[in-house]
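One protein chain omitted, others in place.
Moving on, here comes chain A:
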Amino acid sequence: MARITLDHIRHAYGEKPKSEADYSLKEVHHEWNDGGAYALLGPSGCGKTTLLNIISGLLQPSEGRILFDGNDVTNLSTQQRNIAQVFQFPVIYDTMTVYDNLAFPLRNRGVAEPEVDRRVREILEMIDLSDWAKKTARGLTADQKQKISLGRGLVRNDVNAILFDEPLTVIDPHMKWVLRSQLKKLHRQFGFTMVYVTHDQTEALTFADKVVVMYDGQIVQIGTPAELFEKPSHTFVGYFIGSPGMNVLPASIDGSSVKIGQETLTLGYQPQIAVGAKTELGIRPEFISLSRDGMPVSISKVEDIGRQKIVRAEFAGKPIAIVVPEDGEIPADPRVTFDPAAINIYADSWRIGREG
């Protein structure tokens, strides 16, 4: 178990990166606390897997250093770093039995056989494959195979960190919940540092204490699920987290007043915005209330998703989404008000803090 420091890491797959765009991973400078459960969240191709492989040592970063508990491990191999990693698609050794598959990482490290047996049985129990222990792994279904992959990642109890690269993609939804809660339990029990890559926000928000949102090769925000929801520091985070995502409306800002189309709102503070920046206002659909007072909107569609209704409407010429409680009324002459505390102001897509 270790504190993992990424010291100005950058990575380009090409030989000689010339411009910023050549880097598939832009500069990352971050510390993962010992025993933390982190989720790396972002769309496909945003550099999550690259970052993960750099931590595990499967990939050498083009620039920067990696430190485990302050020791430089940049040039150490995966094995020397003592990291477990679970991949997106199941990797099993199909000539071995299920038992031997799980014992493989331990036996390779010369763990004594009684200890191997104890650990393997524990994992078999956990992934619910005890009955299959003596069977060859070849005949298993995709999710059983993935459980073995997962089990091989968990079987060593002395690892510095366990990295998960979208491990539950091939597993069916019910089993996903079961396995995820087992992972959480294991995390509480042993306190491994866990980094979990996913593009599924529910998975990220339920698994992790801290979610790292990546977009286009860079980390755009690191925060608790609540922070990501309330104060998305980049319009991408606002759009990516939450369902439906945050409404982002072009706005012009003058002192503490915001003008969207013909409507003007007043903020309780004066955002400091650089000259010439593109300014936008972000408001989550949950913080817009639909009533008879406020600014006029025209409703185009109402989607009833069970517990609540999502109203698609047009506000100042732009489409917005509004979340209305299931029993909420939709007036004939609809008007909206924005919760002032939930308004975020963005300049060139980055959030402008209230403090500054």
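Just so it is clear, a residue touches a chain if its C-beta (ideal position, glycine included) is under 8 Å from a C-beta of that chain, and two chains touch if they have at least 3 such contacts; residues count from 1.
Throughout what follows, contacts and distances are computed from a predicted model.
For the chain of the complex excluded from view, the name given in UniProt is "Sugar ABC transporter permease" [choices: "Glycine--tRNA ligase alpha subunit", "Sugar ABC transporter permease", "Ribulose bisphosphate carboxylase small subunit" or "MaoC family dehydratase"]. Residue A:I83 is the one among A:L40, A:I66, A:I83 or A:L183 that touches the chain not shown. Here one chain is not drawn; of A:S24, A:S149, A:T279 or A:S349, the residue touching it is A:S149. Here the missing chain is touched by one residue of A:G47, A:P61, A:P105 or A:P334, and it is A:P105. Touching residues on chain A toward the chain that is not drawn are 53, 56, 58, 77-79, 83-85, 87-89, 91, 93-96, 104-105, 108-109, 136, 138-139, 149, 152-153.
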